[in-house]
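For this depiction, one protein chain was excluded, whereas all remaining protein chains were kept in their positions.
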Amino acid sequence: MSAVTDAATPTTVLEAPHVMEFPYTRSTGPVVGAFLTGLRDRQVLGARDSAGRVVVPPPEYDAGTAEAVSAGDLVPVASEGVVTSWSWNPTPRTGQPFDRPFAWALVRLDGADTALLHALDAPRDAVRTGMRVRIRWAQETTGGVHDIACFEPGEAQ
Amino acid sequence: MSGNRAAVLGTGQTRHVAKREDVSMGGLVREAAQRALDDAGLAWSDIDAVVLGKAPDMFEGVMMPELYLAEALGAVGKPLIRVHTAGSVGGSTAVVATHLVQAGIHDRVLTVAFEKQSESNAMWALSIRIPFSQPLVAGAGGYFAPIVRGYIRKSQAPLDTGFKVALKDRLNALKNPYAHVREPDITFEKVAESPLLWDPIRYAETCPSSDGAGAMVIGSERAAEDSDRPVAWIHGTAVRSEPTMGAGRDRVNPHAGRECAKACYAEAGITDPFRQIDCAEIYVPFSWFEPMWLENLGFAEEGTGWKMVHDGTTALDGELPVNMSGGVLSSNPIGASGMIRFLEVANQVRGTAGEHQVPDAKVAMGHAYGGGSQFFAMWVVGSEKP
Amino acid sequence: MTETAENDTTGPVTGIVTPIRLEYRYTPGTAASMFLRGMKQGEVRGRRCPSCSKVYVPPRAGCPMCGVEFAEEVLVKDTGTLVTFAVVNVNFANRVIDLPYVSAEVLFDGADTTTMVLLTGVPVDEVRMGMRVKAHWLPREQWDFSMTNIDHVEPIDEPDADYESYREHV
Partner (left out) sequence: MREVAVVSYAQFATRREDRRNEVEMLLPVLREALEPTGLSTQEIGFTVSGSSDYLAGQAFAFVSALDAVGPWPPIAESHVEMDGAFALYEAWVRLQHGDIDTALVYAFGRSSPGDVARVLCLQLDPYLVAPLWPDAVSLAALQARALLDTGGADDKDLARVVARSRRNAQGNPHAQLAGDADEGQLLDQPLYADPLRKHDCPPVSDGAAVVVLAAGDRARELCERPAWIRGIDHRIEAQHVGARDLTTSSSTALAARKAGLEPSSVDLAELHAPFSHQEIVLTRALGLDEDRTSINPSGGALASNPVMAAGLVRIGEAAQRLMDGEGERAVAHATSGPCLQQNLLCVLEGDQ
């Protein structure tokens, strides 16, 4: 706890750190669950929407018609694709994929019509829109979005 | 009535349970919403706007979850509003949706309220320690138990009043397929002998922590006339708020609750609520709040609400059945609890309440409250056009 | 800070755990700071509403009944009347006190609002509304910017307050 004096008033205002912390337990439901099960198997799944697009990650409900997406109708897409946009993150924050400056990228995986957001492990001056990247899988996959460790330059091996 | 006529075209809710581990948050709200649409005989494309209600975002650890839920709510390309008025939110949300129709802006508004408490822990969320503050309040029970004691002192109510309310609501819940707490072998003795948590409140007199959602489609007069399903006409709505910590504020019989009821009755043309209202769903998270709210809502004189509990007036077959569904005591997905009160009474006047239907219910009241007994939302619905 | 699957490693994924930790710098504001500085000195400070004359303890920024800012600071006593209470038999992860304990709403003498404090020094079944109580302060060297400097209240040897004198605070 600390006290800071403000010149504008004679009042000494107090201040203290306040932490809110909780490990939320989330049930995924069938569609998100199927996507995460796919990641655990090192396989990315998408859903074909009412406009004919393959959307990755698959939405639970179609944005155009509001109809439910069936987990059984998910389709596999490739583990490599093209960067459709990127940004440089100079000040990594707690919980982000890297604790050093890194790029975020939107990647349209081959076979998909929309882009997936994740970190891209590449030097800043090497990152370009349009560059080919592939998924670097986590050494151990557990069924979460961190099963994708990040994207990295190159084609799938 | 204020503005254009409006009616409930359909309702839906989930089976309330401690943990809905088979669905995401999107899946949970969707289940209630889809049921409301099906009940109204409508499709997603018939909906003009969506109003979502939910209690604090910390319960699920999602800030303004309506943003992420836009697709699940079928709201993409539509207006989407998120209401948060603490425990009263389910009721306030229905009122906001009603306003959209009464204002003549939309013909069919979907309103949904939910809580997925199993994502975290309500006790934790309600007891987050703020620096410099007193850590003494032990959850909602710790806050409300002294108020219940105040009621007992003021009214000289017999100490078993709360047990009787709890027993009634638990038994009513057995007739409600959506209720969370189902104890077929519940008895007066079991309630009376359950652990004393926050004296004077016993375990069996408290509400559970539930995952659940409730939803309604609220429509204009034209939409109601186009519908081939029974509808509940909205005769009156009201919301009222007062400060939490006001000096000398009556927390047992809050002024805001009395004012809210008065405004709601005035709009609905009700002058004698006990005679004119056939049944009510009242927000009772701790059993003693039934007699307290009966007085606050003008169904009983101050200090006498407990008598209606003891003489069976509020039983399912009584003169004024209260919480026919089993109430909050039997299901409490916090953010949805108020909306469930509202939709249950809509079902009563539509004649679609099922096994806990009050025969011939024509006018019914839904009630919600929140905060430190300071936020109130109410409506009166009827089978006839106002 | 990664999510971990709650599932076994072969069946379909049905759940994840997502830890969330947020850090804030919290300020209680000027009014509460004034109160807490008083606590640090062993004083119970309130503020009086210029409109309705009620004294708020702890003080807030303004009078919630009148919507005006407080002006006058007043000292209230650390004796008071137990207005209502709960006997708590259930504990929480973030709060461990020996059970049962009495959570008391006390109207300190000179205040118009009640404050929730721990009551000890009397068997639980003898606690009653209207009891006169006094604050038991922690040792002076432990005083901090905190309401918890008043560790608890204890009964004092005075006749119970007349119910009508505190009825409006119940």
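By letter and in written order, the chains are A, B and C; residue numbering begins at 1 in each of them.
We take it that a contact is a pair of C-beta atoms (placed from the backbone, for glycine too) under 8 Å apart; a residue touches a chain by one contact, two chains touch by 3 or more.
Note that the structure is predicted; figures quoted are calculated from it, not measured.
For the chain that does not appear, the touching partners among the shown chains are A, B, C.
Within the complete assembly, B:Leu100 is the residue of B:Ile47, B:Leu100 or B:Val165 that touches the hidden chain. Touching the chain that is not shown, out of A:Gln43, A:Thr65 or A:Thr84: A:Thr84 (per the contact rule at the top).
Within the set B:Val8, B:Met25, B:Leu197 or B:Ile234, the residue that contacts the chain not displayed is B:Met25. Shown as candidates are B:Val8, B:Leu28 or B:Ala75; the residue that touches the absent chain is B:Ala75. Taking the whole complex into account, chain A touches the unshown chain at residues 4, 6, 8-9, 11, 13, 15, 18, 20, 24, 26, 28, 32, 35-36, 55-57, 59, 63, 84-90, 93-97, 104, 106-108, 114-119, 124, 129, 144-146. Chain B residues in contact with the hidden partner, per the touch definition given at the top, are 2-3, 24-25, 54, 56-58, 60-65, 67-68, 70-71, 75-86, 92, 95-96, 99-100, 102-105, 125-126, 128, 130, 238-246, 254-256, 259-260, 263, 371-372, 374-375.
In the full complex, chain C contacts the hidden chain through residues 1-3, 16, 18, 20, 22-32, 60-69.
As a convention for this text, only the chains that are shown with their structure count from here on.
If the chains shown are joined wherever they touch, the resulting network links each chain directly to all the rest. In this assembly, the chain whose C-alpha centre lies farthest from chain A is C. Annotation: 37 Å between the Cα-based centres of chain A and chain B. Taking the mean of the C-alpha atoms as each chain's centre, chain A and chain C sit 43 Å apart. In whole angstrom, the spacing between the mean C-alpha positions of chain B and chain C is 29.
Annotation for chain A: residues 1, 14, 16-18, 20, 22, 24-28 touch two or more other chains. Looking at chain B, residues 21-22, 61, 124, 128, 130-132 sit in touch with two or more other chains.
Those residues of chain B whose C-beta lies close enough to touch chain A in the complex are 19-24, 26-27, 30, 44-45, 58, 60-61, 70-72, 74, 76, 118-121, 124-125, 128, 130-132.
Partner chain A is touched in their complex by these residues of chain C: 1-7, 9, 12-30, 32-34, 36-37, 144-145. Chain B contributes residues 21-22, 61, 123-124, 127-139, 141-142, 145-147, 149-150, 153-154, 195-201, 243-252 to its touches with chain C in the complex.
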